[in-house]
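Only a single protein chain was left out; the remaining protein chains are all shown in position.
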Amino acid sequence: MTEPKRIGMEVSIAISEAVRQCDADVISAYPITPQTHVVEHLADLAAQGLLDCEIIPVESEHSALSACIGSSAVGARTFTATASQGLALMVEIMYIASALRMPIVMAVANRALSAPINIWCDHSDAMLARDTGWIQYFVENGQEAYDMTLCSFRIAEDNRVMLPITLNFDGFTLSHVVESLVPLTDEQVREFLPPFTPVYRLDPKNPVSMGPVGIPEIYTEAKKAHDEAILASRAVIDEVWADFGKRFGRHYQAVEHYRTEGAQTLLVGMGGLTESMRGAVDLLRDKGKRVGLIRLRLFRPFPHEDLRKALGDAGTVIVFDRCLSTGGPGGPVASEIRSALYNLPKRPAIVSFIGALGGRDVRTSQFAELIERSEATAASGSIPDYEMVGVRE
Amino acid sequence: MKRLPTWKEFPLGCVVTTPGSAVLFETGDWRSYFPRTDEDKCIACGVCWLFCPDNSRRKVPRKVKRPGAMYADYFDFNFKYCKGCGICAAECPSCAITMIEESAK
Partner (left out) sequence: MSTNFNIFAARLLSQDELFTQGHRACQGCSPALAMRLIGKALGFNMIVANATGCMEIICSPYPFMAWTVPWIHVAFENTAAVASGIEAGIKTLRRKKRHYIDTGEKIAIVGIGGDGGTMDIGIQALSGALERGHDFIYVCYDNEAYMNTGIQRSSGTPFGASTSTSPAGSRSIGQTTPKKDFAEICAAHNIPYVATANVAYPFDLIEKMRKAKEAKGPAVIHLFAPCPTGWGCTASSSIKLARLATETGLFPLYEVVNGKYALSLDIEKLRPVEEYAAIRNVRDYLYDETAGCKDAQGRYRHLSPDLVARIQEQAHARYERLKAKVRMTQEW
């Protein structure tokens, strides 16, 4: 087996290539910037006979996910992709897809929600889908986007999980950017990913009914079962990532630590912008400051324990959210982290920043400045609930 | 359901693995009228059976035998499920069915 080469590939194309290697059966998607390249490439692969699948060019994202449920229900490996407004339109069905336990894999090219209409990156679309019961993670670079796509099918379709997965990646700053990555060979993927054998299938030979009426007497138990399922999926996620690491040498965890040894101040972020955050940590470490970065890769199921361990001993935790919860208590991730750490006997000061909305860039130097400013804020004892950064006053 | 299930007892995604289990629910106690079939007038055409929304007409052997295989039985109602809508009485081509009040039984 020859060693795979390092190549340059646009991240959207990398995701599509991963889907091809996974031999997806049905792709049902609707175009929306900046996800378009993912589906276009898949359509191209199908047209050239390189991927044997049905491409359903549906008439809306709502129908895209509905068709995905239909195809997953008969046992087909199903993939879709969307962003922003498309995700918003799909949300009704997202709740249903996860409660019906359909292992659909969806790539989301994170993009801001209207109004005003904005096609550039932020996490507001992903945050809209927080409570839908899907497994969700955020990737940082092209290699990770590719690797996570391969892992997603294996995690989702595992009979102990049977839950759909959202793979969040930056719109434009990842989707339309050529990154260097090392792809796996088709054979390596085939060995890593078993075929899809669903627990239940719509088959006249063995009829079942999916989606009954959940009367009050049973609805609570049904939701409990769903919740337990997503919590239990964490063990499978770790297992699959560990296996991936063992086979291919790239190790992924729910929560990533960067230069956190002895750090008094920790910056927390998700997605592609964490590369800039890393640069800021390096800048400050060079100056002798004890700062580190915690990157949240797995967002749902929320890694409470990992975060408590990672952040519990810090003095100041700065959470950078790429989404505004308008009129809410703070950035979404900041609110969740505050909640996770609240019951600790000794807990850090938590500072919430919201920025990089609608594709606005936040530079390494700006992150460094935010970290330094936050240490002073935390020391003063009067921390605002949240602060929007980069606003022209 | 004799005892309500615990959360662990639910199949994946609340899938119902027993199709046709609706028959466990007997809707017969809904009715206020029941259909009385006059065996003599019934020509066993099956129209009442065809038009019953609740599949509550069934073939029953005649008490008084009639010549011919088609006439060996006639159609009567299934008291466990019949909701007493009266469609059978309205559609019967030989007017063999009358709706009688349950309390008049």
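Note that the chains take the letters A and B in the order they are written out, and that residue 1 is the start of every chain.
One rule holds in what follows: a contact is a pair of C-beta atoms (placed from the backbone, for glycine too) under 8 Å apart; a residue touches a chain by one contact, two chains touch by 3 or more.
Not measured: the values here are computed from a predicted model.
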**Prompt:** If the hidden chain were put back, which of A:Val11, A:Val38, A:Cys53 or A:Leu307 would touch it?
**Reply:** A:Cys53
**Complete:** Logged for chain B, residues touching the omitted partner chain are 1, 14, 16, 18-27, 30-31, 33, 44-47, 49-56, 78, 80-81, 83-87, 89-93, 95, 98-99
**Request:** Could I get the residues of chain A that touch the absent chain, sorted low to high?
**Result:** 25-26, 28, 52-54, 56-60, 62-64, 66-76, 78, 92-93, 96, 100, 195, 201-205, 207-215, 218
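The rule is short, and it goes like this: only the chains that are shown with their structure count from here on.
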**Message:** Using mean CA coordinates as chain centres, what's the gap between chain A and chain B in Å?
**Reply:** 54
**Message:** Considering only the defined contacts, which chain B positions touch chain A in the complex?
**Reply:** 4-8, 10-17, 19
**Asked** For the complex, which residues does chain A have touching chain B?
**Response** 99-102, 162, 199-200, 207-212, 214, 217-218, 220-222, 224-225, 228
